[in-house]
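Encoded as structure tokens, here's the structure I'll be asking about.
What you see is the complex with one protein chain gone and the rest in place.
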Amino acid sequence: MPRVAVLGATGYTAFELIRILLRNPEVQITAATTRQEGSPPISSIHPALTGQFDLACEDLTPQQIAERADFAFCCLPHAASAAVISELLDGGVRVVDLSADYRLNDPQVYQQWYKVEHPDPERLGKTVYGLPELYRDRIADQDLIANPGCYTSTSILALAPFLKAGLIEPTGIIIDAKSGVSGAGRSPKLGTLYAECNESISAYGVGSHRHQPEIEQVLTDVSGKQVDVVFTPHLTPMDRGILATIYAKPLGDLPEADALAVLREFYAGEPFISVVKDLPSTKHVTGTNNFHVTVRRTKGYLTILAVLDNLIKGASGVAVQNFNLMAGYNETLGLLPV
Amino acid sequence: MPRVAVLGATGYTAFELIRILLRNPEVQITAATTRQEGSPPISSIHPALTGQFDLACEDLTPQQIAERADFAFCCLPHAASAAVISELLDGGVRVVDLSADYRLNDPQVYQQWYKVEHPDPERLGKTVYGLPELYRDRIADQDLIANPGCYTSTSILALAPFLKAGLIEPTGIIIDAKSGVSGAGRSPKLGTLYAECNESISAYGVGSHRHQPEIEQVLTDVSGKQVDVVFTPHLTPMDRGILATIYAKPLGDLPEADALAVLREFYAGEPFISVVKDLPSTKHVTGTNNFHVTVRRTKGYLTILAVLDNLIKGASGVAVQNFNLMAGYNETLGLLPV
Amino acid sequence: MPRVAVLGATGYTAFELIRILLRNPEVQITAATTRQEGSPPISSIHPALTGQFDLACEDLTPQQIAERADFAFCCLPHAASAAVISELLDGGVRVVDLSADYRLNDPQVYQQWYKVEHPDPERLGKTVYGLPELYRDRIADQDLIANPGCYTSTSILALAPFLKAGLIEPTGIIIDAKSGVSGAGRSPKLGTLYAECNESISAYGVGSHRHQPEIEQVLTDVSGKQVDVVFTPHLTPMDRGILATIYAKPLGDLPEADALAVLREFYAGEPFISVVKDLPSTKHVTGTNNFHVTVRRTKGYLTILAVLDNLIKGASGVAVQNFNLMAGYNETLGLLPV
Partner (left out) sequence: MPRVAVLGATGYTAFELIRILLRNPEVQITAATTRQEGSPPISSIHPALTGQFDLACEDLTPQQIAERADFAFCCLPHAASAAVISELLDGGVRVVDLSADYRLNDPQVYQQWYKVEHPDPERLGKTVYGLPELYRDRIADQDLIANPGCYTSTSILALAPFLKAGLIEPTGIIIDAKSGVSGAGRSPKLGTLYAECNESISAYGVGSHRHQPEIEQVLTDVSGKQVDVVFTPHLTPMDRGILATIYAKPLGDLPEADALAVLREFYAGEPFISVVKDLPSTKHVTGTNNFHVTVRRTKGYLTILAVLDNLIKGASGVAVQNFNLMAGYNETLGLLPV
């Protein structure tokens, strides 16, 4: 049974990850890290784990982690993540990186969007993007997987079937995405105080959100054509969930029924993906690794609507899919049934 | 001082309307109607009015209303509204109709979208659309004003400056709108139960929402060109507020600064409209008659972002603007300062 | 593997029950009932089950249920429940009743609080109350278990250790309880509309809530003394969770540390109960079968604070504990780890 470390264990993503790993009978969590002093028990940081799981959260070096774990889930901030991962890999630890550090192929693009020089540029472009529905075959034998962003997964999974089949224009795609507040992390900031974002919806990062180049890179790779999107994220007054409402122009005739069939065929047999007839709500997938998607024909556009739980299918759940594939387990272990 | 009646006094819109009218020193509310039996006091229906205002809500005929009131605000459902208004006008009562009954010009279009034959087709096409920022000069001497829909006002006010100036393509405009749950009314339905729509966002009425033809009709009138929009409303887990995120294609060169200047110039001197630099949140206008709008240039699109309170600037507040104009008062009476 | 039926499958409790049962590897759900016409698939009623579980919800007679199932979870309304259960038991089906029908021992008391004559009075007083932490030994060989109410479990589990040990006064206990809105059920009502209960907290059923006699009956049984409580439930703007803040008078000296020790000793080894040091939040137990409790000494009172998820530990989770015990399985099957 693989020994697993969770790096950066204090955030919401790490919390959900630990809950999923506890349900996975083929995993032993042997280390959890934080920079907080005093090695606090994980249940003091995440009280929901009280009585369920207790491990000290320690400030460990990559070497210490390598002694204790075969796999690491890295929930550190970008740049901090790559700095550690390089050493973990040297120490023989296989890694699923939940940060953005290894998602983009080009160090220049990384620097442009993340405003720091990449700490480990050699691995960029060689790391597999961990979206199993698109890259399943390439994940199993990797030592490092770049786990996708939450908006990114929502957008890519909604669009890939149409782009890959050349059924929509690859440019001018509009992605209007709405996310719960947990996506903004657990660091105290004015903008994510309850009384600031409760009872309010607003856009943010218009034209400048870092998931935009990631969406474009992967969809370009999938479709073989230069994909260009306008991506607008919104902060929605709810804990979790993402809804992407996507507007794309069909190439040639594509009635609604055919568009639905495209989705159904593409995702046939996928354990976590449901092509639904009714309009999806984020609540239908909250707390699960499921992805619901549908499509409507509205005048000259396809309107594609897709939902997932940003902390699970958008982060920790797909990370465990990746881990299961890397470890040679059933991909759904710990994730189904929910 | 005009005597005013509120028809259909039990809903959220009527409640906000009454609060605003109570702040208007030039109004006396002399009648409130409901079909509920027993003539309940308004404070038993809206407990927030306890100690502030009390009037029996009665099941009154148009004739009875005409005896008691000079003006009527009609908050009845569509079709029911027109049936009453015709008689009110005959009785000499001037009316602001908050239903959709007199907004569309064409009885055929009305029937297509509302699925009933219009009860008073002669007045369609002759009734002034009560958006003072666009039609102020025509409102004062009317006996009947069609008060705009909430999504409609948001969309029209955001787009009119650009369409009127011929600066954006009139077709293919995408309006992705997010509304609080109060917009769905106060009748008990599964879909608006707390535990159904809390912690969830979803689209509804994709391609079939009744505000779409209203938006197109008014913007076509404003611009002189056939306007065509794709309108997607979303139910957002909050009481009130609408955010419209609008994607339009500029015609010719239109840098962001110029686009902002277009808005500022168009709305110079408007008491309720602010062209803002930062991205607007619905919370910035909650409880007020204000409208905040900004614009961003994102790749080939203008992204216009606009917010208002659906119950006030999207319904009761603009209704009082219309009333003030009709009664010859300062347009802001009861609405400013807030 | 036992075949299991879920009666009254359309509500929130049934939904959570099905999710838990799907995680229980020793269960096969073979029937789900509703009075809705057309035998709708369960995923059309609970879209979150799409792709995970699909079974037609049918309008089945007790005889039909008995042919298909060995166990039944009864999520029907009170009175309707007892009418069916009697026949199920005759048909050899073992039952966990999630309604209130078999919780009270005295048909007169039932009639007084539920305003209907009890349909099956003979079984009252003979049915085991399904709170495993108190009555575990008596559950296994039963054919019918009365599953506890949500407020009831919270209150009883918080108070039983002190009352059983005679450490607090059995009368004058104040239970100030706060519940999420899902506790009010899934039938459309004005009072549970989003825009009514969002952003608001209020008490309801002061002095008249039906869980009060249930709490008193069980605690009287546990303590051997007549227990008397003042119970005030509150509707809290959140989906789920109950917090009970309980004020009781210690008999004799009982410092805070000793009071905590009483709880810890009483619940040592219980898989779902954690005696915590910090003040519990409902969020710490949301989505789980866990119960967190602590106690403070404040002037002349013990203040006991306890939380659980009303739909799980307060309903469906404890129902599965009872089922597991009846079926001879590990009590935590399907419930841990979460």
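We call the chains A, B and C, going by the order they appear; numbering starts again at 1 in every chain.
Definition applied: contacts are C-beta pairs under 8 Å (C-beta built on N, C-alpha and C of every residue); 3 or more make two chains touch, one makes a residue touch a chain.
The shown structure was predicted, so the numbers you read here are calculated from the model rather than taken from an experiment.
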Request  = Return the single residue from C:Gly8, C:Gly241 or C:Gly317 that touches the missing chain.
outcome  = C:Gly241
Remark   = Missing-chain contact among C:Thr192, C:Thr286 or C:Asn324 belongs to C:Thr286
Request  = Give the residue, chosen from C:Glu87, C:Asp143, C:Asp228 or C:Glu270, that touches the chain omitted from the document.
outcome  = C:Asp228
Remark   = Checked against the full complex, the residue among C:Val116, C:Leu190, C:Val206 or C:Leu251 that touches the missing chain is C:Val206
Ask   = Residue-wise, where is subunit C in contact with the chain that is not depicted?
value = 172, 174, 176, 178, 180, 196, 198-204, 206-207, 228, 230, 232, 234, 236-241, 243, 245, 247, 279-284, 286, 296-301, 303, 305, 307
Key: Residue ranges of subunit A at the interface with the undisplayed chain   = 12, 180-182, 184, 186, 188-190, 192-199, 237-240
Ask   = What residue numbers in subunit B mark contact with the hidden partner chain?
value = 19, 22-23, 47-48, 50-53, 199, 272-274, 276, 278, 280-281, 283-288, 290, 292, 336-338
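Just so we're on the same page, only the chains that are shown with their structure count from here on.
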Note = Per mean C-alpha coordinates, the chain lying farthest from subunit B is C
Message = With centres defined from CA atoms, tell me which chain sits nearest the overall protein centre.
response = A
Query = Roughly how far is subunit A from subunit B, going centre to centre by Cα mean, in whole Å?
reply = 40
Query = How far is the middle of subunit B from the middle of subunit C, if each middle is the mean of its Cα atoms, in Å?
reply = 45
Key: Inter-chain centre distance, subunit A versus subunit C - centres from mean C-alpha coordinates, in Å   = 36
Ask   = Touching two or more other chains, which residues of subunit B qualify?
value = 180, 196, 198-199, 237-240
